[in-house]
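Pasting a structure below so you can have a look.
Shown here: the complex without one of its protein chains, the others still in place.
For chain A:
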Amino acid sequence: PIPLPLLSLQIFINNEWHESTSGKKFPTYNPSTLEKICEIEEGDKPDVDNAVEAAKAAFQRGSPWRQMDAPSRGRLLHKLADLLERDRVILATLETMDTGKPFLHAYFIDLEGCIKTLRYYAGWADKIQGRTIPVDENFVCFTRHEPMGVCGAITPWNFPLLMLVWKMAPALCCGNTLVIKPAEQTPLTSLYIGSLIKEVGFPPGVVNIVPGYGPTAGAAISTHDNIDKIAFTGSTKVGKLIKEAASKSNLKRVTLELGGKNPCIVCADADLDLAVECAHQGVFFNQGQCCTAASRVFVEEQIYPEFVKRSVEFAKKRLVGDPFDARTEQGPQIDQKQFDKILELIESGKKEGAKLECGGLAIEDRGLFIKPTVFSEVTDNMRIAKEEIFGPVQPIMKFKSIEEVIRRANSTEYGLTAAVFTKNLDRALTLASALQSGTVWINCYNALYAQAPFGGFKMSGNGRELGEYALAEYTEVKTVTIKLSQKSP
């Protein structure tokens, strides 16, 4: 355990730590032990206002950040990645305490993703290129891809640090300044990053962090007239409120990474072991708390019974326990509200006639822990087939033909990811074209890397994170047209 007095638990503005304007604090809990870890300064509108003011000043023409060479921005991002590597154990420990995710996952997956994403965008910093454009008549025309300005970032509790870096890295790479509100359930790693930002040498005001709640601090960000862009990862329900608030205030640009009810399609010719394992990890990873969760598994009729049998075996073997135990694969759910919602959906599965193969209830006397649950004979109209569960529950359904499964896979307002297991080239590429999803995985699951863009079709989101595509979400295009006295060839 980390000596907590070393942690900064306050609001981070202009590279300094502040108490909340109201004087209020809020607690953060360890979902594994149900104990309070500590109290954090609770930011609200006045604190957001202060942060925005700092971010705006840091963005002014002529400021240190605006004057900095692009490669130097890249250097700072690389140094930040270095410091994350240095403090990897501390950050992984904090993340585990705050979220309940297994320590080894935090260390090898979350932190790995953070470091690699920072280094990826460090490399882009001096390659944000506009174009020269051949227009009619005697003009010189070129575009500039300028930073948007002050960017608000509202991050979720399922991958607190990773989701923050997914926003911070491209935002800073393109020269913007930030006001961040981490999820109220999981503020610790985001606040720790504040101390690293200062240590690395980012100018004051470039990154500001205001912990607090959605309806207060979050709403202050989405309605703020001096924030130029907002990026949000969370539920589709809140995503809609954010886009609405952006419109009602100052038309700030909006990117959203929202929910999913992701189809995982297993064809009869698939490598069955691979498909079972990928589908299993695809739904149970991070206690089922992933926007990419494989929460509708469609299995071709011929192999259905065998697939269910092997999936149940996997689910029964899954080790649930103390996230700091190296053997643990599954920790607790994040809080009581999620826990109750998941159990309610499990009950609906039983009531609506799905076949409960294993699990189906909480682990007795263990707080927020739920047994890995598998349902078979699931039909498309059941709640567990339509609503995002965000828990360790795997619904498995049957299909006959490719045309049928395409139609059923696409019958949802969501469209975040999809996966296909098959050895047949034609089928793989047909499905890749036909599925309405921002990411389609073939013979794999959760293959997410900084180079590849990620985001949702339909109501799973607006815009893309990662890859070169994220740069478009953090730049504003300016066209410059200059008249010459003569036409140049």
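Keep this in mind: a residue touches a chain if its C-beta (ideal position, glycine included) is under 8 Å from a C-beta of that chain, and two chains touch if they have at least 3 such contacts; residues count from 1.
Quick note on the criterion: contacts and distances are computed from a predicted model.
Visitor: If you had to name the missing chain as UniProt does, which of "Acyl carrier protein", "Autophagy-related protein 101", "aldehyde dehydrogenase (NAD(+))" or "Exportin-2" would it be?
Guide: Result for the unshown chain: "aldehyde dehydrogenase (NAD(+))".
Visitor: Considering the whole complex, which of A:Leu34, A:Val89 or A:Val135 touches the chain not shown?
Guide: Among A:Leu34, A:Val89 or A:Val135, only A:Val135 touches the chain that is not shown.
Visitor: Which is it among A:Glu16, A:Asp69 or A:Glu244 that touches the chain not included here?
Guide: Looking across A:Glu16, A:Asp69 or A:Glu244, the contact with the absent chain belongs to A:Glu244.
Visitor: With the missing chain put back, which residues of chain A would touch it? List them for me.
Guide: Given the touch definition above, chain A has residues 61, 116, 133-139, 141, 143-144, 228, 236, 239-248, 250-251, 253-254, 256, 258, 406, 413, 432-434, 444, 447, 449, 451-453, 458-459, 461-462, 467-469, 476-483, 485-487 touching the missing chain.
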